[in-house]
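A single protein chain has been omitted; all remaining protein chains appear in their positions.
Letters A and B mark the chains in the order given here, with residues in each chain numbered from 1 onward.
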Amino acid sequence: MFQEFTESWYNFEECTKCTVCTAYCPVMQVNPLYPGPKVAGPDGERLRLRDPHFFDESLKYCLGCKRCEVYCPSEVKVASLIQSARLKYDHTPPKLRDRILASTDFMGKLARPAAPVVNAVTALPLARTAMDVTLKIDRHRTFPEYSFLSFERWLGHRRKEQATFPEQVAYYHGCYVNYNYPQLGKDLVKVLNTLGVGVQLLEKEKCCGIALISNRLKKQAEENARHNVEQLSKAAEKGLKVLATSSTCTLTIREEYPNLLGIDNAAIQDSLLMATRYIYEKLEQGAKLPFRTDFHKRVAYHTPCHMQRLGWGVFSQKLLQLIPGVEFIALDQTCCGIAGTYGFKKENYATSQAVGEPLFEQIRIVNPEVVACDCETCKWQIEMSTGYKVENPISILAQSLSTE
Amino acid sequence: MRYDAVIIGGGLSGLTAGISLQKAGKNTAIVSTGQSALYFFSGCFESLQEPSPEIRSLFSEAGIRLHYQPGVRLMPMGTFKESALALEDVSLFPTPRFGKKVLIINFMAYHDFFSSFLAEGLEKQGMECRIRFLNLGDLVQPELSPNQMRAVQIARKMDQVWEKVVQEVRVLLKDEDTVVLPQVFGLEDGSIPERIRQGIPARVVFAGTLPPSVPGIRTQMLLKKRYEVLGGTYLMGDRVTGAHVFEDVVQNVVTKHLDRHYLEADHFILASGSFFSKGLISNPFKIYEPLFELDMDYDTDRNAWYNPTFANHQPYLHFGVKTDASLRPCRGGVPVKNLYVIGSILGETHPELGSGAGLAIRSALQVTRQITHGSHVPGVHGELV
Partner (left out) sequence: MKQNEFDVIIIGGGITGAGTQRDCAMRGLRTLLVDRSDIATGATGRNHGLLHSGARYAVNDPESAAECIRENMILRRVAAHCIDESDGLFVTLPEDDLDYQKTFVQACRDAGIRADIIDPDLARRLEPSVNPDIIGAVRVPDCSVDPFRLCAANMLDAKLHGGQVRLQTEVTGILREGDTVKGIRTHNRNTGEDRDFYAPVVVNAGGVWGQELARMAGVKVGMFPAKGSLLIFAHRVNNMVINRCRKPSNADILVPGDTVCIVGTTSSRIPIEECRNVAVTPDEVTLLITEGMKLAPRLASTRILRAYAGVRPLVSADDDSSGRNISRGIVLLDHETRDGVKGLITITGGKLTSYRLMAEMATDLVCRKLGIDKACETATTPLPGSEEGSYEEVAKKIWENPTTAQKVAASRMGSRVSRIRSADRRDEALICECEQVSMGEINAAIDRLEASTLTDLRRRTRVGMGTCQGEFCACRAAGLLAKAHGCIEKERADIDYFLQERWKGNFPIGWGDTLREAEYTQWVYKHVLGI
């Protein structure tokens, strides 16, 4: 038999050139230098196969929001195709700035003990100008603050208490919760504990590596990936689900490890879940949460692009809708423009803000009390650009619970 | 997650079914593998005649304005096609000769709108044509690059500056009775085409462009929004990969992203489209429906799939899933009790339902009636555990 089916990496040959992706690419709309997902992805791949020199550095303008993949009727993994071409064909060494931005866990470790100082310094106009000029990190950006007490240490102090719960899960907290915003981790622990579930740390987690991948630090990304897969596998062997509160970390581990780094993660595909999915499924199976009766919040939910790509936005939405007192508004599915480290780069600032503008505008019109969203970089971007407070659905859920 | 009905496919037929089921108080989910054929929807509902009150309200409640006038519409290459029911953007005329003097407006460096073909086509009908080009750079900053000159990118800009276009056209307009504009208006706001019509003292005709279709994308967006407002769950970018069928009853479907989290329902509607959307799959040896392996109505001899002349009707476009009068399919000759097939995956197996948009809407409404009234589906609920 022959030609029963066709195969190509990232399905690039299944592209029918229908151009759907170009209509949904937020960058193509605002950046004239970007050739668009179709040309950079499946069209370009044929050319690069002919000659690697046909690679074009304009591919770096891809945000990695993966909206092209969500809307593609042919399931072409357009964004992965573009990212893989960057990894494969762009041989220019990544800039110092990119290395700094990509090293989220290293920076966290470095900054955390001196958090008050670092936070104060990065907030100074002079420091921002210096970073703008020397590192080409855009001066408009507010840096996420670093927390003095890391989440790992916080939970470390509670290890014994957590072990007493009849059910156990592990938590892949990611760099952000650990160094910048431990409160989200604490909120998750509160919710899970209320459900009778104790939370453990992995033995030692590393940054998921998304920033390393998008800044082409492939070797380091592979190292992190191998480490994390090993760690998550250990948890899976113990029968533990591993929960995450960041849609980007989750997507990276589930999809990009095998797709872009060639690292097999079959063993952990079933055990890594977004916390909202885990909790929703528990409630669906009959678990009950004690909700406050006086809770009221007008919540506008923004589906982060990577949540959309995971296909799990529905769990966060339904979970929020289950909270008595939540007035739920679904925002249109558009990109906020930050895309991790992308928006921090001076050359991308204008694109980044232009991409996000329709979302910001909608938030201003809806005027919610809080924007809910499962992604930390979306949070920075929306808070910086609109002034509205952004919280993870888990935090909102935690606030809605009546516990002692 | 458990629903009253799960719809596989989020195009025109899937959305129509979803909306009307939600309206009937059913709780449904739609799984859509990316964007559908609405993306290049011409704006004309082929094979539909005067819309029933049901169809009218379904669309008007979604904010989609239809108009009905049997006649012809102007095609982008300057030809005419018989049409009766269309989006309000699309002008319908009793005869091809709709005016005397026509001003055709195009944008400089826009290659996806065929003003010279339009002019020649209209001149053939005895109309006098003048083509004028607007410079987008004068209207929007920053200017679109040559490769951004595609319908959607232009339309997003036009949503902001359409009034400037109106002004420019008013300046250019001499004694023409008709102005033809490219269909790049009203991507987000469907009222813009009508407001343009009001702003120009001549008949305004919007002619299509190469895909993407701006009215098509808007239609999809509005239908999806309406569906979600009615409480439907639209899973965009996911794909149904399999189903559990027990004793000829579909128990649940499995999706790529929700994996072990099966979607359970009383009823399942297959609206997965034809070849383009992979509702049907072909290889050198057969054509098949990949999800349920439903019985097909097609010619098994590959040589009979094609007509060697491109312009002739292509037999493969007829092929579809075989169903009974209530649009229920069979597997190995045995009917599946709670599965229905709608839209273009039917091919032309039910000529009475029409083709294209007409087929999509008619088949969707027929099936939703059956589900809500329980007609043609005796005992399904009883057999489900």
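Here is the rule we use: contacts are C-beta pairs under 8 Å (C-beta built on N, C-alpha and C of every residue); 3 or more make two chains touch, one makes a residue touch a chain.
Being a predicted model, the structure only gives us computed values, none of them experimental.
*Asks:* With touch defined as in the header, list the contact partners of the absent chain among those displayed.
*Replies:* A, B
*Asks:* With respect to the chain omitted from the figure, which of B:G99, B:P211, B:G237 or B:P329 is a touching residue?
*Replies:* B:P211
*Asks:* Tell me which of B:K278, B:K337 or B:H350 is the one touching the absent chain.
*Replies:* B:K278
*Asks:* From the list A:E14, A:D132 or A:E369, which touches the chain that is not on show?
*Replies:* Selected residue, touching the omitted chain: A:E14.
*Asks:* So which bits of chain B touch the chain we can't see?
*Replies:* 37, 40, 42, 46, 75-81, 108-109, 111-112, 114, 116-117, 119-120, 145-147, 149, 208, 210-211, 213, 274-276, 278, 281-284, 302-303, 305-306, 308-311, 314, 316-317, 356
*Asks:* Name every residue on chain A in touch with the hidden partner chain.
*Replies:* On the chain A side, contact with the omitted chain comes from 2-8, 12-19, 35, 38-39, 42-47, 49-51, 53-58, 74.
Operating definition for what follows: only the chains that are shown with their structure count from here on.
*Asks:* Chain B touches which residues of chain A in the complex?
*Replies:* Per the stated touch rule, the residues are 1-5, 16, 18-20, 22-24, 28-29, 32-33, 35-36, 39, 69-75, 269-270, 277, 281, 284, 308-312, 314, 318, 330, 333.
*Asks:* Any idea which chain B residues touch chain A in the complex?
*Replies:* So the residues of chain B in touch with chain A come to 1, 33-36, 39-40, 142-145, 147-148, 150, 152-153, 156, 211-212, 217, 228, 233, 235-239, 255-261, 276-278, 283-285.
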